[in-house]
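Taking it in order: structure first as structure tokens, then the write-up.
Our next item is chain A:
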Amino acid sequence: MSIYYYLSAFLFCLGLLGITFKKDLISMLLCLELMLGGVALLFILFSKATGFIDAQLMVIFMMIISACEVAIGLSLIIALYRKKQTIYTNDIKILTE
Partner candidate 1 sequence: MLIEIVEILLKIVIILALPLGALPIIIHVERRGAAFMQKRLGPNRVGPFGLLQPLADVAKFMFKEEVHPTHVRDFFYTAAPLVALVVALLPLACIPIAAPIDAFGKTIYPEVFRSDMGIFFAFAASALGSYGILLAGWASNNKYSMLGALRACAQMVSYELSLSTSVVAMIFLYGTNDIHLIIKAQTGYWFGFLPMWGFFLQPVAALLFLVGIFAESNRLPFDLAEGESEIVAGYHLEYSSMKFALFFMAEYIHMIALSALFIIFFFGGYSLLPGMEIIANKSPILLVALQAISFITKIALMIWFFVWVRWTLPRFRYDQLMNLGWEKLLPLGIANLIVTVLFVYFRNP
Partner candidate 2 sequence: MEIASFAVFFVIACTLGAFLLGISSLLGQKRKIVRENDVYESGVNPVGSAIRQYDIKFYVTAILFLLFDVEIVFLLPWALAYGESSDKAFMISGFVFFMVILLVGYIFVINSKALKWEE
């Protein structure tokens, strides 16, 4: 049971690392999803450890919010791709047209 704490910390940090390393926006969103998974696991472990069952409800709401976030994030990426024909972060540096 206790190894899952290290796993959730590892997932969170790996997601963070991934966001800084990745070049295009979709992979960043993937790593963000990884971080969310790590934090959700932590919620469940704390709900087991402290006996406070509301933490598991927090994971349910986290799933709703992560679904909305991925939906809107990918729509923005599609709109960006349509305008700029690229999603590499190096090419999207100019704020104007």
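On the choice of candidates, all candidates are chains of the complex that A comes from, given by their letters.
The criterion applied here is as follows: contacts are C-beta pairs under 8 Å (C-beta built on N, C-alpha and C of every residue); 3 or more make two chains touch, one makes a residue touch a chain; residues count from 1.
Values in this document were obtained by computation on a predicted structure and should not be read as measured data.
Checking the candidates 1 or 2 against chain A in this complex, the single touching one is 2. Chain A makes touch with candidate 2 in their complex at residues 60, 63-64, 67-68, 70-71, 74-75, 78.
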